[in-house]
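Worksheet for the structure shown next.
What you see is the complex with one protein chain gone and the rest in place.
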Amino acid sequence: MISVHSPIVAVGVRAVTPLAVVVAAYLFFAGHNQPGGGFSAGLVLGAVLSLRTVAGLYHPVNGSKLMAAGIMVAAAVALVPAAIGGGMLDMVVWSGELPLLGKVKTGTAAIFDIGVVLIVVGLVDAVLDGLGTDDIAIETPASTRGAQ
Amino acid sequence: MSLALVFAIAGLVGFGVHLITARSLSRIVLGFALLGHAAVLALLASGGPAGDPPLADRATSAEMANPLPQALALTAIVISFGLTLFLLALARRQHELTGDDLVEDDLEDRAVSALADAEAAETP
Amino acid sequence: MSTETLIGLLVALPIAAAGLTLALRKHARQRDIVTLGALGAETALAGVLLSRTISDGTTAVRLGGWSPDLGIVLIADLFASLVLIVAIATILVVEVFALGQRRTPWAADPELAGPLLLVLTSGVALSMLTGDLFTLFVAFELILVASYVLLTHRGEAAQVRSGMSYVVMNLFASALFLIGVAVVYRSTGTVNMALLAERLPNLDEPVRVGIGLWFLVVFGTKAAAFPLFSWLPDSYPTAPTTVTAVFAGLLTKVGVYVLVRFHTLTDMEALQPVILIVAGATMLVGVAGALAQNDVKRILSFHIVSQIGYMLMGLGLFSVAGIAGAVIFFVHHIPVKTVLFLTGGLIEEETGTSRLSDNGGLAVRRPVLAVLFAIPALSLAGLPPFSGFVAKFALIDAGIDASSIPIVVVALLVSALTLLSMVKIWMAVFWGSPPGGPAAPVTEPRRRLLVGATGIGVAATLVIASLAGPLWDLSERAATELLEPTEYINEVLGTVTP
Partner (left out) sequence: MPFVILFVHAAAAIAAVVTANRSRVTAVVAAALAPATAAVWGFTALLDPDTARAASFTWVEGLQLGFDFELSPIAALLTFAIGVIGTLIVIYAHGYFGTPEPTLGRFLATLTIFGGSMLGLVWADSVWTLFLFWEATSVTSFLLVGHKHAGSGARTAARRALMITGAGGLILLAGMMVLIDATGTHLLSEMEAVTGTTATVAAVLLVVAAATKSALVPFHVWLPGAMAAPTPVSAYLHSATMVKAGVVLVAIVSPILGGTDAFTYLAVGLGAATMFWGAIGALRQRDAKLILAWGTVSQLGFLVLLFGVGSAKATFAGVAVLAAHAVFKAGLFMIVGEVDIRTGTRDITELGGLHRSMPVAAVVATLCGLSMAGVPPLVGFPAKEAAVEAALGLAGTERLIISAAVIAGSVLTVAYTAHFLLGVFGPNTAGPNAANVDTPVRPRRMAMTAPAALLATASVLGWLFDGTASKPITRAAAALNPKADVYELINWPGATTAFFVSAGIVAVGAALGVARSRMLLDVPRTIGANAADGLLDETLVIARRITARGQHGSLPVYVVTMAFVIAAASLIFVRPAVDSVGELPLADSPGQLALAIATVLAAWGCTRVDSRIGAALALGVVGLAVTGLFVVQGAPDLVLTQLLVETVIVVGFVIGLGRLRRSFPVTGARWQQIRALVAGLCAAGVAAALIAAEGAASSATAPPTERLVTEAVEEGGGNNIVNVILTDVRALDTLGEIVVLAVAALGVIALGRPALMTAKTPISPPTREEVRA
């Protein structure tokens, strides 16, 4: 993997991480009313992962579990209403007052969006794992050609 | 949609097609990225004229751009994103196996062609 | 369970199961149980759906309760239910075969194959049940992405190379699909297919026909119709047996299915000559390719192409008899083609290769395998009393009714040539004596499971043949519904007038 083992980079990346998480959280929660949403939030989190990977702070661990969880969450949102007597993909909206945030409208659509986030993060992790794990064998073309 | 958009879409298609008819995988990946842009733009443009962002608290439905094609376009962006990544991985694997990223011809097909050519030569 | 829920479950259940199997990927036993269970449940659901559709007619579901001009509608009519049950049952059989093949060098990676097969199942169900053109795109992508990965996941050179052809051609088609959706949406203001059925015929002739042609190209690429078929015979044979078997049975058929659906719904009869020419050419190049090859899997792959021509012929006739012929052809062809590829896999397990010149004498060593091959092979060639005869006969009969003699002649000729290529396989693989050289590689597949799964598939094709009477009645009903889609449109639009 391409990684830059420099303490300065590591410190910088460490500092950026919480900021990015906040941005992701904003995008996620704002999504229903402002531009944003699960996909964008997931990609921002994914960007953190890649930065941390590059800085040697994180080693990609094959995101299939995250993706599996994401698929199941999203599928559950689709299926549960059907199981309890509604129609598939019926979404429910809850609204209420919360301390600090004030009047909040949320619903099963938000849970669905969590599935999206999980998958996107898993995807970035998987891509880091798949596209970057080993050194590309440009130096030893002869050996790889032999395998053909 | 305006002629400018049609021009942009057609241009993207033209250069995209030119790239995907290449033998180099990197070019093919590039070509698909362009075709993907073209498709997304076409979807977006199919919603009608430009307008305000479709945020219900900032614009009325008359002022805003048609939101449905935007949603379709978003789905299309994400899907082509995933597939482009996959194509990249495929290109990389190809490089790993052959030391190059050229698309090779199918060997069985070439064998059949070669035999057909030879037979054609035998029976003038 | 309401029919509406049933339809939703058919699409969503495999996705949920795919997530679960992905989470369980390292636990072989549980993973296999979930995969089999989900496919079994899916088959049962599809069976119930078919019986409901037969008795109650077409059912539409508005997802989330949104009206059809805004949201997505899923709809199950007879055509959809009929093809769906056959398709899903076929996947189930292949999965059983896959379980038996685990340890051999020809097997797909079980950790990936399970979830991917489920995603594919979901995509197939969605593409057949959706009443929305854009959702159809998504369904196609589900099927395709799963197939891309299934094809290439072993990462062998041949697979990567041929996978490239497959991926590139289909991605190109997908991009064109989206542009087509844009054209349709711009000119009609909707992507709902029932609304399209109402609005497209009102467009000016050139635009309407242009849209029909555009989608003929898009769906024709997925269906491997002439002249856009070449990617198929290059790519399919390189995949692991079970993967090829599923592809062979289903993928191109989804393309034709959608072509039939879209072009009947939007009344594209103006394209009749084009479709018939494409159909004839597809049959001919397919069978020519099959005759030219030297490998069981490649021969069979080219036959996928030639058989697609028959289904297109049924569509191209634009008559109840023709489309009914196409429908029953689907029902017959999906299992037959799949089973043939499974026998191809069995041959490979026996002798280490599916190449004709490296095989021989299997009829003596493995008579059961010979029978398992012969029955679907004769069916493919359209000989009575097998299922292929009924299907081909129905099409030829329809062709004569419509006085389309050229296509009938081509269809008969291709039947004879199909027989010749099956004879070619038979003579090289089952007759003669094994070629010299080293003995076959020793693999220890769970042979009973392999032969058993193939046997079930062969038995299924015989059952289809014996039930051809009622199946034909259903096909005729489905064809009538397709050509007169008032029930479809009313069921989707209901009382809402958008």
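Order of writing sets the labels: A, B and C. Residues in every chain begin at 1.
Keep in mind that, in the parts below, contacts are C-beta pairs under 8 Å (C-beta built on N, C-alpha and C of every residue); 3 or more make two chains touch, one makes a residue touch a chain.
Just so we're clear, the structure is a prediction, and the values are computed from it rather than from any experiment.
A.B. asks: Among the chains present, which touch the one that was left out?
C.D. replies: Touched by the chain not displayed, across the whole complex: A, B, C.
A.B. asks: Check the options C:I396, C:A460, C:A478 or C:L493 and report the residue that touches the missing chain.
C.D. replies: That would be C:I396, which touches the missing chain.
A.B. asks: What residue numbers in subunit B mark contact with the hidden partner chain?
C.D. replies: 1-27, 29-30, 33-34, 37-38, 40-42, 44-58, 61-62, 64-68, 70-75, 77-79, 81-86, 88-93, 95, 100-103, 105-120
A.B. asks: In the complete complex, which positions of subunit A touch the hidden chain?
C.D. replies: 2, 27, 31-40, 43-44, 46-47, 50, 62-64, 67, 70-71, 74-75, 77-78, 89, 91, 93, 95, 105-107, 109-110, 112-113, 115-116, 119-120, 122-124, 126-127, 129-134, 136, 138, 148
A.B. asks: Residues on subunit C that touch the omitted chain in the whole complex?
C.D. replies: 11-12, 15, 18, 22, 63-67, 69-72, 105-106, 109, 112, 115-116, 119, 122-123, 126, 134-135, 138-139, 141-142, 145-146, 148-149, 152-158, 160, 164-165, 168-169, 172-173, 176, 179-180, 182-190, 199, 202-204, 206-207, 209-210, 213-214, 216-217, 221, 227-231, 233-234, 284-285, 287-295, 353, 355-357, 361, 363-364, 367, 378, 383-385, 389-390, 393-394, 396-397, 400, 408, 412, 415-417, 419-420, 423, 427-428, 431-433, 468-469, 472-473, 476, 498
Methods note: only the chains that are shown with their structure count from here on.
A.B. asks: Once you count every C-beta pair in contact for both, which comes out on top, A-C or A-B?
C.D. replies: Result of the comparison of A-C and A-B: A-C.
A.B. asks: How many angstrom lie between the CA centroids of subunit A and subunit B, rounded to a whole number?
C.D. replies: 25
A.B. asks: How many Å are there between the centre of subunit A and the centre of subunit C, using C-alpha atoms for each centre?
C.D. replies: 35
A.B. asks: What are the residues of subunit C that contact at least two other chains?
C.D. replies: 157
A.B. asks: Which positions in subunit B touch two or more other chains at once?
C.D. replies: Subunit B, residues with two or more chain partners: 82, 97-98.
A.B. asks: Using the touch definition from the top, list the residues of subunit A that touch subunit B in their complex.
C.D. replies: 33-35, 39, 123, 127, 130-131, 136-138, 141, 144-145, 147-148
A.B. asks: Sort out for me which residues of subunit B touch subunit A in the complex.
C.D. replies: Its residues touching subunit A are 53, 55, 57, 74, 78, 82, 85, 88-89, 92, 95-99.
A.B. asks: Which positions of subunit B touch subunit C when the two form their complex?
C.D. replies: 1, 9, 13, 16, 20, 25, 28, 32, 35-36, 38-40, 42-43, 45-48, 68-69, 72, 75-76, 79-80, 82-83, 86-87, 90, 93-94, 97-98, 103-104, 106, 108-109, 112, 116
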